[in-house]
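All protein chains but one are shown at their positions in the complex.
Lettered A, B and C in written order, each chain numbered from 1.
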Amino acid sequence: MDAGPAHVSGTAGHAPAHPEPMSFWRKYVFSTDHKMIGMQYMFTGIVMGLLGGLMAYAFRMQLTFPGEAVPGVGVVTPNLYNALVTNHGSIMIFWFAMPVLIAGFGNFLIPLMIGCDDMVFPRLNRLSYQIFLLSTIVILVSLVVPGGGFGGAWTAYPPLSASAAYNHTPLGAPLWLLAVALEFVAFLLGGINFVTTVMNARAPGMGIWEIPIVVWMIIVASILFMASVGPLIAGAVLLLLDQVVGTQFYDPRGGGDPLLWQHLFWFFGHPEVYVVLLPALGMTAEVMAVFARKKLFAYKIILYSVFATGVLSFVVWAHHQFVAGIDPRMAHVFTVTTLLISIPLAEVTFAYIATLYGASIEFRTPMLWALSFVAEFMIGGVTGIFLGASATDIYLHDSYFVVAHFHYTFFPIAVIGFFTGFTYWFPKMFGRMMNETLGKIHFWGTIVAVNFVFIPMFITGVAGDHRRIYTYQLFSQLATDGLGRLRLVSTLGLIVMLLFQLVFVVNVIVSLVAGRRAERNPWRANTLEWVTPSPPPHGNFAEMPTVYRGPYEYSVPGRREDYWPQNVPA
Amino acid sequence: MAHIPLAATRSVTGIPAGRLAMWWVLASEIVIFGGLLASYVMLRLQHPDWGDEASHTSTVAGAFNTFVLLTSSLFAVLGHRAAEHGDGPRAARFLWMTVGGGAVFMLVKAFEYTFEITHGFTLFRSVFWSFYFAATGLHGLHVVAGMVAMGLVAVGARRGECLHRVELVGIYWHFVDVVWIFLFPLLYLAK
Amino acid sequence: MSDTGHSATAGPGAVARAHPNYVMVWAILLALLVVSILGPMIGIFWVTLITAFVVAVIKALMVAAYFMHLNVERTYIKYLLFTILILMLVLFAGVAPDVMKRAGKNWEHVPATPGAVEPPRH
Partner (left out) sequence: MIAYLVPQASSFAGHIDWLFTLILVTVGFWFLVAEGAFLWLCFRFRRRDGVAGQYVTGTRKEEKRWISWPHYLVIACDVVLIVATVYVWIEVKQNMPPADERVRIVAQQWAWVFVHAGADGKLGTPDDIVTVDELHIQMDRVYQFELMSKDVLHSFSVPAFRLKQDAVPGRTISGWFKPTQRGRFDIQCAEICGLGHALMPGHVVIESQEEHQAWMRAQRT
């Protein structure tokens, strides 16, 4: 983590200062190469994501067929059910969305897209991954310790989470919290590295308005993360003390306050939504511009809207707590800010739609994913209004409507966003093209199935289904055949969707082994990562690129080619 | 020495990467301590009776520790000046004096903790004391981390290596000092 | 790496930085420390508040300006730190109505929950 001489800048043609490490350990395990670290993050994230998906299978089956043994899992007890729900949420957000979208793609793309050889602090980067890996191991261990995994929901509201007398998971709860805290530290280090790299190490000629939008968005996301996570880290230390040594920071019997944790949690938790949203939004923009052969509509307006969203995201947090016992007058403030935040995001969506005007859209697999991101995310966006409005939230809070809403945001973000990026940059990562047919089968299977998973949840939620309940048998208004059928549809949709992921796995393996070799720039894209061979060599560029224009100059009139790479002089 | 990527040699902002990163570290540290202290202040205002609890903290020890940290900060900045003049061994000496200041601080803290715990003011007495130990403990961890980092930098500085790190570790140390400047009135003076 | 040792301060914008008299700054800080210790001895609530916290803010600003060299740092670092501090105020303002008080609109603290009976457990 050395800072070198500051005055040396713009050293185009600088050869890598360090030979490529050749041994297996140095190359694949203890690598400091940003591409390898990015792929490590991504691989860990994919494994955890699959695990999270299987957890969903287990608890959906229990909910649909209460009390019966779930094939492959066994009987899901209340204890196990709570642990599965909690860890499904935690894993999907902290161990799938964040490592894949920010750390994975961020590490892989940032140095390539801004035209430099590595992150500014390669060893800090490696440390960040190692801490993340440690946190992954801790969360996995927390699932199998005596007493079972933590079951107090991913929000971990005390006093339930603060005392083993309440949650009955004396080991699971502290380990879960420890894992989350470690994960935060890993991403803090990563975020500092990202921000410093993009601020300081851009290729000559790359002003702030020539940065590809995905890099911008990852940076904004990292800054949001760094600025919001601090109070929660402090709060987590206090909660860990409550759990392990028995202080009473959050226990009213000793003078603590349970609402304090809720505030600290959501002060982080709401910006966190944008932390994972923005990278996915950025990748979508990249892919849409390339396959629409269009300049991104109003690049600057999109960015200003994103900044506005980032700022507003810090003042909306208590809309998660409308019925939590907060001062009812504060609810007005947070209603207003919450509805206001829909404005910049609507603006971004309009700009994305407007990008398609006058386009020449090629429906390749990455483009299908990107378009489906916009289409699906809109559902998540508009249903958020119901929950941001305090009065309707009284009814909908903690119902399956909420579940459906945030899955319509997080599914596009985490899963569709991941597939968008992965299918688009696969040639760059591995030097081979993916199979289009399998890719399209996988796309249609997943997209159709996912709507069957979550649309029924809107209806059951409005009908009164509450979250995190492992059976509705005791509720006369909920244990009806009609609602049961809707839950069944949802569960079947999930199983179909999970099965279609096998197509993806097969596609990756087939393409890795027998895919067509990818040339440097198979998509005829403008950004700098396509300048270098696929996969990029150690040090990324044989000759460090210089930037002459913005990243979205497609179909410029008067040019023979319909693209104009950033590094080609006019 | 590990290789320096070309990326680290660029400085588009005009601030060296190390210092830029250090400011971002501090920004994220400010929110950690900010969240902790904001929580403390809110609960303190909720509980008027915490003033009585606070009267058992030792103002003398707190004041002496403030003095120690301020002085060590002076050494750190003097070390930075020496490093800027290229005088590695002198910078290293100042850094070791700073480390010494940190050690004195921790020593006083240890005596304070011992005194308090043996007199019944433990972590569990009330949430005020929980906050007292959590906040000073978290700060103490930062002091120890700063001492370790400073020792490592001092070893290099003595040989004239990586002198720019003297400034970075100094900035961090001053931040730890600033945190204490706020902890002192919050925990010791407000009674 | 030894050849780059001097670089941190050789960057653009930090050329020929004049060092203030650090010992003087330190002496002022110590004087302020004495003020903050003596303040509570007067025994007036508002005086204590000012000597304790206003002095703390002044001390912190001095350390930041002279020791951390924020006075000669690039402007956007100041903006960054300022924004972060504002953020903490936002946090405080949003949380305080619920956590700072013992009673509010439609809620109040209870010393102990008066559970009327011990109901049958499931």
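Just so we're on the same page, contacts are C-beta pairs under 8 Å (C-beta built on N, C-alpha and C of every residue); 3 or more make two chains touch, one makes a residue touch a chain.
None of these values were measured; they are calculated from a predicted model.
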Displayed partners of the chain not shown (whole complex) | A, C
Which of A:I379, A:A414, A:A449 or A:V547 sits in contact with the chain that's absent?
-> A:I379
Check each of A:L50, A:V70, A:A324 or A:L498 against the chain that is not shown and name the one that touches it.
-> A:A324
Which of A:L259, A:M434 or A:V489 touches the missing chain? It is A:L259
Taking the entire complex into account, which one of A:Y41, A:F121 or A:Y470 touches the absent chain?
-> A:Y470
Residues of chain C (touch criterion as defined above) contacting the omitted chain = 105-110, 113-117, 119-122
Touching residues on chain A - with respect to the absent chain = 78-79, 82, 151-153, 157-160, 166-168, 251-253, 257-259, 292-301, 323-325, 328-329, 331-332, 335-336, 339-340, 342-343, 346-347, 349-351, 353-363, 371, 374-375, 378-379, 382-383, 385-386, 389-392, 394-395, 397-399, 459, 462-464, 466-472, 474-478, 554-557, 562
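The rule we apply is simple: only the chains that are shown with their structure count from here on.
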Chain touch graph shape: choose line, ring, star, complete or other and state it.
-> complete
Name the chain pair with more contacting C-beta pairs, choosing from A-C and B-C.
-> B-C
Where chain A touches two or more other chains at once, the residues are 2-7, 227, 231, 257, 260, 264, 267
At which residue positions does chain C touch at least two other chains?
-> 1, 4, 7-8, 11-12, 84, 87, 91, 95, 99
Residues of chain A touching chain B in the complex | 1-11, 14, 16-18, 32, 111, 116-123, 188, 191-193, 195-197, 199-202, 226-235, 237-238, 241, 245-249, 254-257, 260, 264, 267, 539, 544
Chain A partner, complex, touching residues on chain C are 1, 4, 7-8, 10-12, 83-84, 87, 90-91, 94-95, 97-99, 104-107, 109, 112
Of all residues in chain A, which touch chain C in the complex?
-> 2-7, 227, 231, 252-253, 257, 259-260, 263-264, 267, 314-315, 317-318, 325-330
